[in-house]
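A single protein chain has been omitted; all remaining protein chains appear in their positions.
Letters A and B mark the chains as written, and numbering starts fresh at 1 in each.
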Amino acid sequence: MPKLFSQGVFYVKKQLLGAFALAVGLSSVANVQAQGRDNVSIVGSSTVYPFATVVAERFGRSTSFKAPKIESTGSGGGLKLFCKGVGANTPDITNASRRIKKSEYDDCQNNGVTDILEVLVGYDGIAVANSRQAPQMALSLKDIYLALAKDVPGPDGKLIPNPYKTWQEINPGLPAIDIEVLGPPPTSGTRDAFAELALGGGALQIPALKALRGLGSDQAEEIKSAIAALGLPVGVYKAYAESKGKAPSGKDIFKTVAYSVREDGAYIEAGENDNLIVQKLEANPKALGIFGYSFLDENGDKVQGSLIDGVEPDFDTIADGDYPVSRPLYFYVKIAHVGRIPGIQEYAAEFASNRAMGEDGYLPEKGLIPLSDEELAQIQADVASLKRLEM
Amino acid sequence: MQTSTVFLTLLALCAVSFFVARHRSRLVGMAGGGLTTLNSLPKHYGYMAALWAGLPALALFVAWLVLESTVLQRLVVVTLPAEIQAMPPSEQGLYYNQLVAYALGNVDASQVSEAQVQGARYYSELATASKQLKMLLVSAVAVLGGLLAVLRIRPDFRARNHVETIFTSILFICSFIAVLTTLGIVLSVLFEAIRFFQVIDISDFLFGLQWSPQMAIRADQVGASGSFGFVPLLAGTLLISFVAMVIAVPVGLMSAIYLSEYASRRFRAVTKPVLEILAGVPTVVYGFFAALTVAPFLRNLGESIGLSVASESALAAGLVMGIMIIPFVMSLSDDIISAVPDTMREASLGMGATMSETIRKVLLPAALPGIVGGILLAVSRAIGETMIVVMAAGLSAKLTINPLEAVTTITVQIVTLLVGDQEFDSPKTLAAFALGLVLFFVTLMLNIVALYVVRKYREQYE
């Protein structure tokens, strides 16, 4: 019997040892608590991401707060997550490379995200760039529109699917290489801004389209005849009116026509990741890429910005507004989370501080175009008072 | 250490139950006229008691861990001021989140209100109480279970069968998880895929020749219409897989033949593990290698001989993927060639055939079905490979068979569609699930066919 007993103990011992190991493992796993989140959660634009991470890093190092977690999800994706609702399992801040849209604002309101603080961070030019191994391009907005729009006016003024294959077909002064442009997808704020500023700007140089844009929603007949003149089906007008529930203005139709990007392979959606586009350009000297100026600045040794309407994208031309394709950068804060999740307002204040966003701050050093002094003071006041955004 | 303390206590109680029950069963047996009057061995009674003590208590323990935070929240919120209770649940959750963060010492007192401080105090009390109660209840249930088992000890109680049934059930549940996983995969991709096919016609998806998922994700956005034709993706995937196979199959197969038929034992013992390192390299490393080393190299090489090679050429991704698959093909072929009976080898050699003739005329034909099966498995692996193509393949869906051009694959598109935009209503994100479904089925079919072929072949020689 004693022998059997000792054997039993031996087995139990061995199993206990295993169990102990398991228990030690479990104990480190056990802290399964979804509650008590004490770090700021940030999502949003890939253009703001490099600035936000720099601020987050400084913020984490210099204060007693935890460093925020930042996911790069694109402006649209970020706002969707942001507007899902209030609560510890939703993000506190979303970065955007364009202003929040009315529809997104309404979405937020409907989901209980009623109070939003808007912080303008600075400006970013959108560069159309290519590899340094290739000659620098000099484009006009019209060239860009003709190269990238889905439908462009044909010889008779009617819209036809974009027929251009090489840059030279558009403008004899341009090289005879294939149109191959890497750019962001529609979720991206860069894309929205690019469509509005570059494509829209280019389309305005075509008289018929410019005239269309000038028509108000009360000029239905004029709009219809303009649509007919462009060779679009007249149904476009009716379809638009039905889907939106109101009579479209000439501008609405103009947007539909001018902002649509071609889908035949000349424009390549390269994902949200602007870094990737830079790397791809470096490897493919024939391609052009569309991305934020900060990436151009950071990679000035690999890629060069094309002249647009004769202006080269650089720090000064963008700050002055000479460079035609530049847009503001924002982030949005859920005011309901301020004071509930530690560090949100402090993070926002750090972002808006002089040492970050000021003329000699660390963000301009990373390629952000700073605000004017008045704008900056206004933003700092907004952050301090948690000004609610009204739309 | 709380959790582990409870866990260890539970184990200790199980052990105690084991010994008590074993001891008692011996007493019962002796009283009844010797141990042989017991239906089962004393230790079976011990196991039974340990299981009775452990399983219900463990279930309680796990349930407690899962439900604890929700219950605590309810309890704490009830004591909070009325205006907090009147808050909408989301805001209340935030308020409570902060309270907990304060209670855990992650937030300064300066940031919380008086009510929260009190709530936090109450929370801490409750949390401590919950821990103690958990310990107590779990122990109580364990003791009770053990006791119940001990009391049930009768000479005619079939403890062994009882224990074995319980154990077998646990084992069965563990193995059934595989089925649940498959089910989970199918359901999670199927539901979203069905929603996708409500928006996009299934035949447009399967036979469409254009993949351009630009689609407005907001109502007021002027986006493109979006087209979801799957064919270019499939073509791209197959092109890259084909390049990979062109590298992997000859190298892998010839290596396997050399190592199993020619090489000395020692050479083989060293070479095989070294080559298998290639299979253990993480795919993200291959991706890095492909994107930063192989692709630029190929492009420069192409330039120097006047060829235009895209920077994300299918060739670069496929080449690197091929390297990854070499050991896979090698191991499978090796197994299969070794499985060919020696009698066939010896018969051929005895007839005066050279080694290479034996291999080509006897071994390979005999092993062919197995090798084909192995190659199919390798193809299925190439199709599902993600990181290499995400990092080194292109994004534009071109329908081409030129490996020097950039193509995109199913897995690349899944990643691009999902990473970054997580809303579940636009066809764009739903498309990822449809692609996932297709990917799952394609690899499943390849796998079933391959396993069938391999098994059939094995049976032939066993």
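One rule holds for everything that comes next: a contact is a pair of C-beta atoms (placed from the backbone, for glycine too) under 8 Å apart; a residue touches a chain by one contact, two chains touch by 3 or more.
The working rule: contacts and distances are computed from a predicted model.
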The complex's invisible chain, by UniProt name, from "Flagellar hook-associated protein 3 FlgL", "Ferritin-like domain-containing protein", "ABC transporter ATP-binding protein" or "Phosphate transport system permease protein PstA": "Phosphate transport system permease protein PstA"
Chains in view that touch the one left out, judged over the entire complex: A, B
Contact residue for the chain not shown (choose from B:105, B:273 or B:341): B:273
Missing-chain contacts mapped onto chain A: 11, 22, 25-26, 28-29, 31-34, 39, 41, 49-50, 53-54, 56-58, 60-63, 66-67, 69-72, 89, 132, 273, 275-276, 278-279, 295, 298-302, 362, 365
Interface with the undisplayed chain - residues on chain B: 44, 160, 163-164, 167-168, 170-172, 174-179, 181-182, 184-185, 188-189, 191-192, 250-255, 257-259, 261-263, 271, 273-275, 277-278, 280-289, 291-293, 323, 326-327, 330, 354-357, 359-360, 377, 380-381, 383-387, 390-391, 411, 414-415, 418-419, 424, 432-433, 436, 439-440, 443-444, 446-448, 451
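Basically, only the chains that are shown with their structure count from here on.
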Inter-chain centre distance, chain A versus chain B - centres from mean C-alpha coordinates, in Å: 33
In the complex with chain B, residue positions of chain A that touch it: 8, 12, 16, 19-20, 22-24, 26-27, 30, 32-38, 46, 66, 72-74, 76-77, 80-81, 85-88, 101-104, 112, 150, 185-187, 192, 195, 255-256, 259-261, 263, 265, 268-272, 279-280, 283-284, 336-337, 339-342
Chain B residues touching chain A - in the complex, by the definition given at the top: 1-4, 7-8, 11, 15, 18-19, 22, 43, 46, 65, 69, 73, 88, 90-91, 93-98, 100-101, 103-104, 106-108, 111, 210, 212-225, 227, 291, 295-296, 299, 310-312, 394-396, 398, 416, 419-423
